[in-house]
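Please read the structure below before turning to the comments.
Here the complex is missing one protein chain, while the rest keep their positions.
Each chain carries a letter (A, B and C) given by its place in the written order, and its residues are counted from 1.
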Amino acid sequence: MPIASQPVQDILHEVYHEMQPHIGEGKVADYIPALARIDPKKFGMAVVTAEGEVFTVGDAAEPFSIQSVSKVFTLTLALGRIGAGLWSRVGREPSGTAFNSIVQLEHEHGIPRNPFINAGAIVVADVLLAGHQPRETLGEILQFFRYLSGDDSVYIDEDVARSEQATGFRNAALANYMSAFGNIHNPVEKTLGVYYHQCSLAMSCEQLAKAGLFLANGGRNPVSGLTVVTRERARRINALMITCGHYDASGDFAFRVGLPGKSGVGGGILAIAPGKASIAVWSPGLNANGNSATGTRALELFAKKSGWSVFG
Amino acid sequence: MPIASQPVQDILHEVYHEMQPHIGEGKVADYIPALARIDPKKFGMAVVTAEGEVFTVGDAAEPFSIQSVSKVFTLTLALGRIGAGLWSRVGREPSGTAFNSIVQLEHEHGIPRNPFINAGAIVVADVLLAGHQPRETLGEILQFFRYLSGDDSVYIDEDVARSEQATGFRNAALANYMSAFGNIHNPVEKTLGVYYHQCSLAMSCEQLAKAGLFLANGGRNPVSGLTVVTRERARRINALMITCGHYDASGDFAFRVGLPGKSGVGGGILAIAPGKASIAVWSPGLNANGNSATGTRALELFAKKSGWSVFG
Amino acid sequence: MPIASQPVQDILHEVYHEMQPHIGEGKVADYIPALARIDPKKFGMAVVTAEGEVFTVGDAAEPFSIQSVSKVFTLTLALGRIGAGLWSRVGREPSGTAFNSIVQLEHEHGIPRNPFINAGAIVVADVLLAGHQPRETLGEILQFFRYLSGDDSVYIDEDVARSEQATGFRNAALANYMSAFGNIHNPVEKTLGVYYHQCSLAMSCEQLAKAGLFLANGGRNPVSGLTVVTRERARRINALMITCGHYDASGDFAFRVGLPGKSGVGGGILAIAPGKASIAVWSPGLNANGNSATGTRALELFAKKSGWSVFG
Partner (left out) sequence: MPIASQPVQDILHEVYHEMQPHIGEGKVADYIPALARIDPKKFGMAVVTAEGEVFTVGDAAEPFSIQSVSKVFTLTLALGRIGAGLWSRVGREPSGTAFNSIVQLEHEHGIPRNPFINAGAIVVADVLLAGHQPRETLGEILQFFRYLSGDDSVYIDEDVARSEQATGFRNAALANYMSAFGNIHNPVEKTLGVYYHQCSLAMSCEQLAKAGLFLANGGRNPVSGLTVVTRERARRINALMITCGHYDASGDFAFRVGLPGKSGVGGGILAIAPGKASIAVWSPGLNANGNSATGTRALELFAKKSGWSVFG
């Protein structure tokens, strides 16, 4: 059921309209001041089609803290760096536990279940650091985001990064724990430095949707025409998003939305409709699982109206 | 990337050819004699397209014990019976643990993580039993399989069922445990009776692929023209298959094959290519996760050649 | 600090007096009617010294359901039967989990942590059954209690046993689970039959304290003069009681009371002061850990006043 570009804008507006009563729902993350003071009434959504057309509603141009959505892109970089070798250091199974659980690590010898839980993303950051200085690695990560979104205004919010670092005891526990098993190769504080800064990337829905577009298009950025990853790798990253992208609510997201997606505690979600479009939504209030409440609802409605569910 | 029917047969033959060196790999389930004595060299595969065309190779006409593949269909029946009410008794998240794990039940008050692990399927059987006699419920289940596959020769292997019952201590533990939490409503032995018999259904790849076709076709059986479930429910069952259909190897199956699928310890797998086809494969040797080794490999190759991955 | 017999009676009366405001505290077990209808105001205590002198207060002559206190005695019988061979089927470490937890069994291949959690006591019952009929084994168990207490009026409350059986889904789960690992050798329902009946023994504080006296006296019953177990075995059973006798509150009991002890959900506790006395207390109201609230308090006070703590 191919969808012409006009209907996309229509659907987007319908979704925006139907979301109005729900805007502000959920609980904004408050573990650091920079996130806590975000206006809970913000709502933005952007759809970029495989042909490169861009549709937006609401606060789609306003940068927000993408947090764990960044993990999709650092995973892409790490696979580019060491390929399938990554899978000896991190699994690719849903964890069945919360994003910051340490229990699984003890039972499985310091190998995180997948690259989207915190422990797994810290290993990915460690792969990217690879003996370099955090500054260099972060420069490379930032460059990748700017390249993918075609927008040099993407930046790392140092204020957020500092706060993450100051309060990140559970992440420090995860990194130290994996270090004890030899699964962190750099000094713990350097690896965490990279991780906290990648989580502090500030991007708008429009930038984020553009950045994810290669995943909806067989690995190729249709705007630049350049191949980011092979079709097979794009498929596999999408597969990981659908089984692991929403922590212990991944099953629920697949059930309700039917698209590969990755959420962040800043209220952003990136969803991929393979062959169709890359979609980003932002609404700061979180549900009980730590995913954007209204953002998930908006994607559910959008997927229903567009018929873009990968499940038929 | 639409695939005409001729190429499907070609792809199927290529896959069959490339699987030859792998036929017989893995370890046949041996916990009951009826499974242990199956010839490990068996291999069959059937593809039924959304248009109703049927393609087969190898032992696709020979009945085998479908075991846990049956859970897809009893879930469909239970949703038809009590709808979304089912989700108060069983979750829809990947478990992160083995098919017969009881740990999660203790941590989550007797609510199984999803309907495809044994505990969840036992709850589903309990829903279907609903105060009736096992014989009646089993008649209904059998009827459903015969209707879906359009073949009255589908049968329950009583020999297998008896053996399952005689050795099913872990399943008895799961059922009693859930009963302690009030999540089994019928006498434990009756519910288990239904469960063991549904697992003992004998079907061929061709019958199984036909039975699953409604899931590839928006909920409607294209042969009979009858609607089995709504499009939305078909999507959701597919979503559950991709996140939970292979126990603690569900992530790996999504990563490698990219299709919703459900495996059974008899060596069968049902995979759904939404909008394209229903696919069944049978190869008795299991991999370390208890899923058909060569069957998974065949589906991986078929998905690659057909481009039917849901992930683009 | 030797204590003459006169002071024992004095201490007992002081304890009884000081307990008055606490009698009736806690929550009576209500999972079966026969326990639920017990008067929460009951309180009895009996001390039998190593010299065989008997001191009692309150309802010390009234029989109550000893429940898990029976596990001390069936363990004694099983050690007599198969000696150290028992330790290949059950551990001797505190479990760190609740009395009816099944998690540990999954992690440790069906070997219960110790003989005082339900799973461990079920294995002990299975050892005693050993191919016989439950009726015979129960006769032997009952005989053992009557012999130790020197009182043929000890009996099994069939009403309680039937209720235990009818509601014992978690115990059935444990037994079936261990059966799956080959750690139950008799038919599950027979082993459970023995277990439920042993838990349904009705005894008074006086009978119970007399029955436990051999543990306070180097394995020898000072009244009959007969040796029940060797001194070494008596020590070891006491050691198990102090580390494992109160489930996940064993540490607390050792900390507060300082004596080996075993509690039952009927509100009874047997405590051993090695070289001094055997003590039984009964008060039906349970604390949050499922041990007699006022019974524990009474023992704490008694141990303090008598100076009988094993810890100096």
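What we mean here is this: a residue touches a chain if its C-beta (ideal position, glycine included) is under 8 Å from a C-beta of that chain, and two chains touch if they have at least 3 such contacts.
These figures come from a predicted structure and were not determined experimentally.
Student: Touch partners of the unshown chain, restricted to the chains that are shown, please.
Tutor: By the stated touch criterion, the chain not on view contacts A, C.
Student: Considering the whole complex, which of C:N217, C:S263 or C:S292 touches the chain not shown?
Tutor: The single option touching the absent chain is C:N217.
Student: Could you tell me which of C:A249, C:A280 or C:A298 touches the chain that is not displayed?
Tutor: With C:A249, C:A280 or C:A298 as choices, the missing chain is touched by C:A249.
Student: Which of these, C:L105, C:L138 or C:L240, touches the one chain of the complex that we don't see?
Tutor: Missing-chain contact among the listed residues: C:L240.
Student: Tell me which stretches of chain A touch the chain missing from the display.
Tutor: Within chain A, the residues that touch the unshown chain are 101-103, 105-107, 169-170, 172-174, 176-177, 179-180, 188.
Student: Mind listing the chain C residues that contact the chain we can't see here?
Tutor: Within chain C, the residues touching the omitted chain are 91-97, 104, 113-114, 215-218, 231-232, 234-236, 238-240, 242-244, 248-252, 254-255, 258, 260, 272, 274-275, 304, 309-312.
Here is the rule we use: only the chains that are shown with their structure count from here on.
Student: Please find which chain has its CA centre nearest to the centre of all protein CA atoms in view.
Tutor: B
Student: Can you give the whole-Å distance between the Cα centres of chain B and chain C?
Tutor: Roughly 48 Å separates the two chain centres.
Student: So the centre of each chain is just the mean of its C-alpha atoms; given that, what is the distance between chain A and chain B in Å?
Tutor: 32
Student: Please report how many Å separate the Cα centroid of chain A from that of chain C, as a whole number.
Tutor: Roughly 56 Å separates the two chain centres.
Student: Quick check: what residues of chain A touch more than one other chain, meaning two or more?
Tutor: None at all.
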